[in-house]
Structure formats: structure tokens, C-alpha cells
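My structure is below; once you've seen it, I'll send some questions.
Omission of a single protein chain aside, the complex is shown with its protein chains in their original locations.
Each chain gets a letter, A, B and C, in the order it is written, and its residues are counted from 1.
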Amino acid sequence: MEAKTGDPLIRLGLLEEALNLARANSLWPLTFGLACCAIEMMAAGMARFDLDRFGAGVFRPSPRQADLMLVAGTISKKMGPAVVRLYEQMPAPKWVIAIGNCAISGGPFNYPSQYAIVPGADLIIPVDVYIPGCPPRPEAIIEAILMLEEKITKRGRLRKFRDVKG
Amino acid sequence: MEIPQALSDFSFVLVFLIGAALFALGPIILAHLIAPRSYGAARGDTYECGMAVIGSAWIQVAVIYYLFALLFLAFDVDVLFLFPVLLAYGKGYAWRDFVEITIFIGILSLVLVYAWRRGVFSWKRKQVTP
Amino acid sequence: MIELGIEEKTYTLNLGPQHPSTHGVLRVVLEMDGEYITKAEPVIGYGHRGHEHMAENRNYQQFLPNMGRVDYLHALAYNQGYCMAVEKLLGLTVPERGEFIRVILSELNRISSHLVWIGAYLLDLGAFTPILYAFDDRENLLDLLDRITGSRLTYCFYRFGGVPRDLDEEFITGTRAFIKRLRSRFRDYESLVTKNVIFINRTRGVGLITRDQAVKYGLTGPTLRGSGIAYDIRKSEPYSAYPAFDFQIPIGDKGDVFDRYLVRILEMEQSLRIIEQALNQLPNGPIMADKVPKRLKPAAGEVYQAVESARGEFGCYIVSQGDLKPYRIKLRVPSFGNLSILPEVAVDTLVADLVAILGSVDVVIPEIDR
Partner (left out) sequence: MLKDKLKTALASLNLAQVSDGDYARTGYHLEVAAGPGQMPAVAQAMLDQGCFLESLTAVDLRESFTLVYHFASFDELCRTVVHASLTKETKEAKGAQAPTISLVYPGADWYEREVYDLFGIKFAGHPNLKRLLLPEDADFHPLLKDFGAEPGND
């Protein structure tokens, strides 16, 4: 059974929108540090960059209580099945942010005779937002959270700033 | 067919039971209907740090956990008895009720004191002589 | 024993790859009898990225960025170790100002690594406040390092023959202000953690490591110095500009988890002293050796260069056969040896103590798995 999220049986438009607004502003990320990007993810959660401003600072160790998986680091071939298993054990609705080049495409470790890593998290689990960088700065992780909120609520909170002409 | 007076008093209990059942089952059914579904092979397995579980948990558990369960039971039943006291508290002499309650709880907390003295709560570290 | 149908069996549990207290993707398979651990077997390789295989397919300059990603908490020590090994092969000497800048930045990086460790370790023991203090100090420090090197974590700043950019005035004043500020913060860590009764009860007398265990398993770094052995590459095998500074090597006496914590705290103070002296005696002059060839073809031969990283001795062993690409590079990483003692130390301890012991060894998993 391929790991994915299905639609609910009854779709009420207004209710769905209200729920999405609540979900977007209270993302509980799964502490899932693989390598160097994990330290930048921790720095993003701490006092200066503070993910709590966006409701995303509650790092849950168990996938049962998390709804956002931050893939922070290189997924090695030995770790691949564990990543898929963790994603499957997260209850729906769930989202994935791939932090860093390793999670996007294998990054600096992706070259012809590579034998140890899965070149990209989207080969094994569906990814919603990608953040390039090696490691990306904490501000980029915050922008990713905002972009994910935009994707969940389908309202352009961030787009307003982006359209400001220089 | 006319319902005898005694029986109709029980209708309140019936309504109460139905309300409780709805209150309990309602979110489950609601979630089943409007929550998005998640599919995956390992969705139902026990979560153990991303790995498949090794061996079974159905083994002889250390006796110390049994003692903890007993202590909890003692206090759980203790709270159960306090519910009826709630209704009758303070009707007559408030001080009498207060003293009775402290005696009641005091006797029950002797269990805790006894367990503490017997060292149930101290996890002895096996002194590893290097 | 009355046969009850459920035979006496130990309970096997995965302290698995995804666990808050394994500081990365380390898996420890625990066999437990009640709360006491009978066998703890670490399973590593979940962070293996094949650095050494990459080294054989790249020339010397192309392998430099890898050095920042082996041990990303103290990346500058790995840069320094690798650069010094190649300089030994090429016979290059780094001018004095370049060596001083390397020492200043490497010591700053060591402090930032210890701050991350304090935060993560206290988080494992259940205290949430220290990580906020530690990461706040670390952010100030990263601002300084960010100014000069341009990155916050995976530094790739040292070059063969020296350092590409010089320190500017603002960095020096910023560092002096940082030193003053961090020294005042040590009192907070003292009252918050060192004198905290719960912390002392959880760490005193836990995870004792003796000297001959340390020799048999090849421990280095604060994990070793906690057991009272003053082995620090900066003192026992002086390299770069370290002979010019006077600083002590803090050692513990009992070798338990508390001593390993105390050694790291005192070590930060010593690093501050080194930085202060280095800033005061900063010589002027070139920061880069003059004629450094673009295409490095070192002579055939092999070299081993040891450097003191935050976790212990990082040794860079390079075998060159005289062509552009190194024939073989072996990275001797401290956490590999430090973690291999866990099965022996963790026997008969409580699970909570195992978390304390594992944290006190301060492992960085991609460094072990390379």
C-alpha cells in the first residue's frame, strides 16, 4: 500500500477551510534530524529565529503526535525504510518539508558512483515544500513554514510581500 | 400503556446514558467521516523509533511495576469514595466533616509511607565496580 | 521456578534511529530485564555518506568542502586537520598570522560545538531551559564566524597554505565583547545546571570509565579527560600556533558523566583564554603562503596529522601516489572510538542512565558513519 493521504468521506467546504486555517497555524514538526541541517532546524526553533511565532515550535518526537515531517539531512540507503515507516505512521493530514540539498536531490553526495544515499526525499515520500541550501539558514526554514501555510490555507499570506515591487 | 411513576424517574438516567454515549462515540464517528485518511503499509504497527519491533512485549515484567500499579489503585479507589462525600460536605458541622476526611485520607496515605520506607520508589543502581 | 507458561526473557527495545536523545541517527538495540539493561548494542551506518570513497574520486581542493560536513559542529578543526595534512605532504608552511587566525576561529568553533552539546544534552535529561541559553550565546558567536567565513555551520574556510580572508576590526571588537559576555553567562550555567540537584543526582557516579578501559577502546577528547587523563593534542602534540599560548587542560577525577560535563564547561573557559591571548598577540604579515600551486600534485608518500576537535583527536591519514587525486584518505574520527565503549559501560545501568551516558559521550552521528 503506497504511503499517501486520501480525501475525507464528507467534504464540507466551510468546515474544511476553518480546519485548514487551524492546521496551518499549529504545525507540530517531528524531531527528525539526520545530519547538518538538523542543527539549523534546532537553531530555527530556538530563541532568535523562534518557530513558535508561527505555531510550529512544538517539536514532537513521536510521529503519532506530529503532522509535519522536516526531513533535515541526508537520507542514507540504510535509513530510507525507516523514513518511509515514520511517514506512514504519522496520522493524516500530514506534510513534508525537505530541508537542504541532501533532502532535495542528494546534494553534495549525489555523484555517479554514489552507493550510500537516497538522492532526494521525494523518491520515497511525497514532499510539499523544498528548501535549498547546505545547510539553509534558519530564515529559509521559516519561509518554508510560511509557504507551507500558504499551501494549506490556499490564501496568499506570503504572496502579499513577494509582490511588492522593489 | 401508562408508565408507572417509579419507572419514569429512570428516564433521566436513560437520557444521561445516551448523552454520555454520544459524547464518547461522537468524535470518533465525526473523525471517521470528515478527517482525511492516511494510507501506508506500516500505519498500524507499533511505533518504535522507525524500526520494526523486535520480539514481543508479552514477557514477564519486573515485579516493581506491579507495586506501582497497586499504589495507584489504592489512591484511585480513595478518590472514588470522595465523590459521595462531595454532596454531604458542610451540611452539618463543617469541621467534623473536615476532620473525618483528613483521617480517611491519612489512613490511606499510610500505604504510600509504607511503600516509601520499603524502598519501592528508589531505583537501586547496581554499583558497577570498574 | 514455577513454570508459568511465559518463559523468563529479556525485553528487546530499539533506542532507534529516530530518537531525541541519540543526537542523530544512531540506533542502540537494548536488551533489558525490567529497567536494567543487560546488553546494549549500537547499530551505526544510518548516516553513512561515503566521504572516504568520495575522497578517491576528487582532487585535494574538491575534497575540502567535505571536511565541513563530516563533523559539522566543529568543522573548522576538520578543515585545519585536512589542510595541515596536505601542507605536510606539499611541504608548505603557513605564515604566523594565518596560524593565529586559524587558532582563533577554531577555538570559537569549539565553543559553539560545546554550547550545542550543553543544550542537546540537558534536553535529553529533561531540562528545557539550558538549550535556550546555550543557543542564544551560540547565535552571537555564529554572527562573528559568519562575518568572516560566510557560513554558520559547515565551514570550508581554511585553504592549503593559510586563510583566504583577514580579520577586520569589527570582528576583533565583536570577539572581545563576546568573550566578556560569555564569561558573565558562565555563572548562569553554573547556577542553572552545575549546582542543580536533579542534574547531580542523575549524573554523579553514572557511567564510570577507567583508564585501562580508555586505553583499550582508544577514547580521546573530553570523554577521556573526564577520567583524569590529560591527553589533549593541543598540548601533547603541539601544532599550529598553540605553543604560543598558555592554557590548562581541565581533567575530571572520577570519570563519571558529571566529570565529562564539567570538563567541557571548563574547556570553554580555556578556549576563551586562548582567543584572548591570540587577539592580543596577533602578528601582522601575510595570511597566505606565497607560491601555492593551483594544481596540487604532492609527492608520493603518506602522512598522518592529528588535531584536537571538540569531541577528541581527529586524525587525517592521507596516502598519495603522486597524482592529482589522493590515493586513500582515512579520517580517524574521535566519536567512533568514544561510542565503541558504550556496550561495556551501559551494562547493568537503568535506561535513564544510558541516555545520560550516551549524551555525555557527545557523539555526532555523520562523523561516526563518515
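Convention: contacts are C-beta pairs under 8 Å (C-beta built on N, C-alpha and C of every residue); 3 or more make two chains touch, one makes a residue touch a chain.
Quick caveat: nothing in here was measured; it's all calculated off a predicted structure.
Among the chains on display, the ones the left-out chain touches in the entire complex are A, C. When the full complex is taken into account, the listed residue touching the unshown chain is C:A214, out of C:A214, C:V257, C:A310 or C:I357. From the set C:T173, C:T210, C:S236 or C:Q281, the residue in touch with the chain omitted from the display is C:S236, counting the whole complex. Listed here are the chain A residues that touch the chain not shown: 77-78, 111-113, 115-116. Mapped onto chain C, the footprint of the missing chain covers residues 44-45, 48, 50, 52-53, 56-59, 62, 88, 91, 214-219, 224, 229, 231, 236-237, 295, 301-306, 313, 315, 317, 319, 324-325, 327-328, 330, 332, 336-337, 340-341, 344, 369-370.
Methods note: only the chains that are shown with their structure count from here on.
Averaging C-alpha coordinates per chain and comparing to chain B, the farthest chain turns out to be C.
Annotation: 29 Å between the Cα-based centres of chain A and chain C.
Inter-chain spacing, taken between the CA centroids of chain A and chain B, is 37 Å.
Each chain gets a centre from the mean of its Cα atoms; for chain B and chain C, those two points are 47 Å apart. Shared contact sites, meaning residues of chain A that touch two or more other chains, fall at 82, 86. Residue numbers of chain B whose C-beta contacts span two or more other chains: 50-51. Of all residues in chain B, those touching chain C in their complex are 48-51, 53-55, 57-62, 64-65, 123, 125-126, 128, 130. Residue ranges on chain A touching chain C, taken from their complex, read 30-36, 38-40, 42-43, 46-48, 61, 73-74, 76, 78-79, 82, 86, 108-109, 111, 113-117, 134-135, 137. Interface residues of chain B, counted against chain A in their complex, comprise 32-43, 45, 47, 50-52.
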